[in-house]
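Omission of a single protein chain aside, the complex is shown with its protein chains in their original locations.
Order of writing sets the chain letters: A, B and C. Residues in each chain are counted from 1.
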Amino acid sequence: MNRKLKMAMIGGGKDAFIGAIHRLALNIDGQVELVAGALSINHEIAIQSGRELFLDEDRIYTDYKILLERESQLPTDKRIDFVSIVTPNFVHFDSAMMALEKGFHVVVEKPITFSLEEAKKLKAKVEQTGLSLLLTHTYTGYPMVKQAKEMIKSGIFGKIKKVFVEYPQGWLSSFIEDKNPQAAWRTDPKKSGISGAMGDIGTHAFNLTEYVTGLKTIELCSMLNTVVEGRNLDDDGAVFLKFEGGATGVLIATQIAAGEENNIKIRVYGEKGGLEWKQDDANSLLIKWMNKPAEIYRAGSGYLSSFAASNCRTPAGHPEGYIEAFANHYRNFMLTIQAQKNNEQPKKEWLDFPSVDEGIRGMAFIENAVASSKSNQKWTKFLI
Amino acid sequence: MNRKLKMAMIGGGKDAFIGAIHRLALNIDGQVELVAGALSINHEIAIQSGRELFLDEDRIYTDYKILLERESQLPTDKRIDFVSIVTPNFVHFDSAMMALEKGFHVVVEKPITFSLEEAKKLKAKVEQTGLSLLLTHTYTGYPMVKQAKEMIKSGIFGKIKKVFVEYPQGWLSSFIEDKNPQAAWRTDPKKSGISGAMGDIGTHAFNLTEYVTGLKTIELCSMLNTVVEGRNLDDDGAVFLKFEGGATGVLIATQIAAGEENNIKIRVYGEKGGLEWKQDDANSLLIKWMNKPAEIYRAGSGYLSSFAASNCRTPAGHPEGYIEAFANHYRNFMLTIQAQKNNEQPKKEWLDFPSVDEGIRGMAFIENAVASSKSNQKWTKFLI
Amino acid sequence: MNRKLKMAMIGGGKDAFIGAIHRLALNIDGQVELVAGALSINHEIAIQSGRELFLDEDRIYTDYKILLERESQLPTDKRIDFVSIVTPNFVHFDSAMMALEKGFHVVVEKPITFSLEEAKKLKAKVEQTGLSLLLTHTYTGYPMVKQAKEMIKSGIFGKIKKVFVEYPQGWLSSFIEDKNPQAAWRTDPKKSGISGAMGDIGTHAFNLTEYVTGLKTIELCSMLNTVVEGRNLDDDGAVFLKFEGGATGVLIATQIAAGEENNIKIRVYGEKGGLEWKQDDANSLLIKWMNKPAEIYRAGSGYLSSFAASNCRTPAGHPEGYIEAFANHYRNFMLTIQAQKNNEQPKKEWLDFPSVDEGIRGMAFIENAVASSKSNQKWTKFLI
Partner (left out) sequence: MNRKLKMAMIGGGKDAFIGAIHRLALNIDGQVELVAGALSINHEIAIQSGRELFLDEDRIYTDYKILLERESQLPTDKRIDFVSIVTPNFVHFDSAMMALEKGFHVVVEKPITFSLEEAKKLKAKVEQTGLSLLLTHTYTGYPMVKQAKEMIKSGIFGKIKKVFVEYPQGWLSSFIEDKNPQAAWRTDPKKSGISGAMGDIGTHAFNLTEYVTGLKTIELCSMLNTVVEGRNLDDDGAVFLKFEGGATGVLIATQIAAGEENNIKIRVYGEKGGLEWKQDDANSLLIKWMNKPAEIYRAGSGYLSSFAASNCRTPAGHPEGYIEAFANHYRNFMLTIQAQKNNEQPKKEWLDFPSVDEGIRGMAFIENAVASSKSNQKWTKFLI
């Protein structure tokens, strides 16, 4: 096969945020063509957005169901290979299920679904169809996050004992739901789910933690707060985590840390040393040792692990950022699909993208964190 | 009066750690002479240490009781003005009480006593005698910490909503009690008290929090861990804090974060912006705003508050550090004593040193954090 | 017009470096299709590279002359709009001239030509044809560099007095010409020109300086060194700069600073304050003031100038990097072409890309710096 993949996008009209990010990320490597879209349920926005993206007029939709139906009837060489779902959370499940049923691979924004139960059903469908699903937990796409994971896995730090992870934002420090559509739907329980900050960015911190450490959470104790008056969901919180094997952690996710941007950060400590990675210096991985100098591993360097190296595009010192991290997930997902089309085994580095298992654990994290916050008991089992 | 103050030191022999730091700090401003010492209960160490500090042979003791007794019998112009107690925790209370009874001002290392009960008694004694007591919570001596406090107090950030404070160390990542005397006594419940990490450095983080924010803790939820096998006290922990007025916080204190040094750090967020200070960049105070550029306030600059400015010695860009922060407490304490001797009112900037109230809150923090950690209930009232 | 632009690439086969960067940069915004290529003069590499880029077999060439000839004969709606020239330096001039003659807009890697004389001829051709030319001096594509320029232009710092600019690399610290093709051609006077480091990266530093400050260099004094034995061009150098109006500067460009990556950095000082930008923290612009706190301007923030804001893709805190900076030049160039095709006036922000004037000044910089280095006289006039 020697053609670009073809894709459609559900959501992501010109009035939306994350869809545009997805497009930057999927464009960068020149592996895919966006050929169809149900970019908005608003007809005018859908049309205008489609035109700006150079879509053929007859592949611009307002209803994703019609899009999926029609695309599934096109001949193989014309129809889409996959669909990206970038709508508010409450639409994820139905559209992903239908896409899978129609035979399309799926990319879906986090959190994967509206509820844990839906996530489980989606996993069953993925397994039944044998199709691929990419859940866009962006931060594990950074090469230095992959380097961190590999170094921990290698045992170089000894047994892992402690994790600190945090995602501080400030954009919801005051009540802006009435003037900011992003704020409006993300704090609306009907569109966003049972949690605000913990669901929106706590899940990223949680995913990053389990990815980097390889540890599974078994118990937690959370404090979720709704700091801004009139808000309908939590906008701030912290969670104590207990992992299999005895390590513990502290997870912070807040959207009311006025002045903070998006500096998600993780620190992990083993018996012999630790590491620190943060989005604000994304191309560095700081390695700390007990009795020798700390080291700075840098993206694009020759000494990186294969997982890190294969997710770098530029030489060391030419910074790659958020879009490239996002693009890494897309590229790995697309290389996997291409390999499968060609009946080849995808490389292990390509298969390293978040999918339904991460989705299920993320939804469980949300549900357990909310339950713990309401409970008077210190510790809540991490139920799935 | 135109003479240097005179002082004695209890503890701080050549085999100890913190006593040497105290001496650097008290020397720097040339306001005091060390004239007597019960530097060790070991005779040989006491003598050698005293000689190295140029003490007169007849003012070198092994028993602090004898020291205090004898000094109290000297004529006013010869005897000490105050005593610094830099022993392990279990000696603090008795020696401080006796010093006060003998009419000496007191400097005491944190935590102030072995128990909350002792701390209360010590406060009563201080009030009864009218003498001054300095509790050396070093970090509030940094000028940019004082700047932070003043800015929050001014209301520039609006109402405070959130605090993150942490003190990560790594030096106790493995069992070194058998070869490191510092590790030995600090993890020994008989010498250190009911908590290890939370008592040793969690109290610093707690003190820093209440000092900077001006908020009082009213409830907490803690997780204390003993990570290293064979250890007798907690070496790691985290605490959720609830403050009067509704703000919340997360406090982290660990001694098993392998590779970490002493980077105590605090972040505080109000409705309009926030601030960040950390020991690793102690001469900067980062101010973050919602819709305008962040600002970097720098020690030694002309625009600082009077509390910050009066605690700087060098122009901006010539870094001051830990010893100077420590020295600020000593200097303010000594200027207060000098003023009192001269029947003058000490400046408000001089009175800004930690004392018995901070000591009581610190001991209450330890006792409540330990109680919470043992409890199955989520929240524990902050009892004093 | 509602179609993507079409382009060809000259150079940039799979064995090359900068061509791949160009492709990442031009892909990201989804505004252009790569439809033809003379990617290598080696037939096999040309074919393989073309296939990997999904080119039609009949638009894969080894000779750019044939490519340009054939493309110029295609119907308007099929043929390319522009060509990107990413070959070693000695090919730039001929291919760019021919492309312009055939009616294609041109993108060309820096330095623009092999000599100043060629650059002048190229400028004449651009003016004669009315076509657009983009010279890819990447670093002025960064939004915070544009913010710096705008702030200086606004007069907020008073009159500019001093510039420090540097581009330290370490990759040529030893003789690797025999095993690294990039090193081989860049140090070969026949392919690279009369200067090595100063031509390759000194020109970036020079371009950044004149762009940010708006000052024109009028005199210089340089020291160029060939540090590594056996090398045929300078690999290290520094230049004192005198600008119109009296300001002065120091420019450093080296490729033998072992361990350095690509941390190009500029600092500019006026009467009232200064600024600092460096690629290693590309999303921040540090503003320093005489008597008030320094400020950190951040990419993606709401308070940026229109030139900076229109070159950001992500919200503050989601870092953009080198590829996006590169892409900004491409996007502005392409939006300009699109506007012209639609007979619209391009926005002033779109016209802000480096072109022939910057190319001429860059070549003059190389020639004057080389002349000065050879001269025993202190100062050399900046001749064009």
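The working rule: a residue touches a chain if its C-beta (ideal position, glycine included) is under 8 Å from a C-beta of that chain, and two chains touch if they have at least 3 such contacts.
This is a predicted model, so every value here is computed, not measured.
Enquirer: Considering the whole complex, which of B:Asp81, B:Glu177, B:Asp200 or B:Glu324 touches the chain not shown?
Expert: Per the contact definition at the top, the residue touching the missing chain is B:Glu324.
Enquirer: If the hidden chain were put back, which of B:Ile10, B:Leu34 or B:Ile266 would touch it?
Expert: The missing chain is touched by B:Leu34.
Enquirer: Pick out which of C:Ile47, C:Ile60, C:Ala257 or C:Ile360 touches the chain that's been left out of the picture.
Expert: C:Ala257
Enquirer: Based on the whole complex, identify which of B:Met7, B:Leu68 or B:Ala282 touches the chain you can't see.
Expert: B:Ala282
Enquirer: Residue by residue, what part of chain C touches the chain that was omitted?
Expert: Counting only chain C, the missing chain is touched by 157, 161-162, 164, 166, 168, 170, 173-174, 221, 223, 225, 227, 236, 238, 240, 248, 250, 252, 254, 256-260, 267, 269-274, 287-290, 294, 375-379.
Enquirer: For chain A, which residues touch the unseen chain?
Expert: 287, 291-298, 301-303
Enquirer: Even though one chain is hidden, which residues of chain B still touch it in the full complex?
Expert: Missing-chain contacts on chain B: residues 2-4, 20-21, 23-24, 27-30, 34, 51, 53-54, 169, 260-263, 279-283, 298, 300, 313-324.
The rule is short, and it goes like this: only the chains that are shown with their structure count from here on.
Enquirer: Averaging only over C-alpha atoms, locate the centres of chain A and chain C and give their separation in whole Å.
Expert: 34
Enquirer: Based only on mean CA positions, could you tell me how far chain B sits from chain C in angstrom?
Expert: Centres of chain B and chain C (C-alpha means) sit 55 Å apart.
Enquirer: Taking each chain's centre as the mean of its CA atoms, how far is chain A from chain B in angstrom?
Expert: Comparing mean C-alpha positions, chain B is 43 Å from chain A.
Enquirer: Residue numbers in chain B touching 2 or more other chains?
Expert: 287, 294
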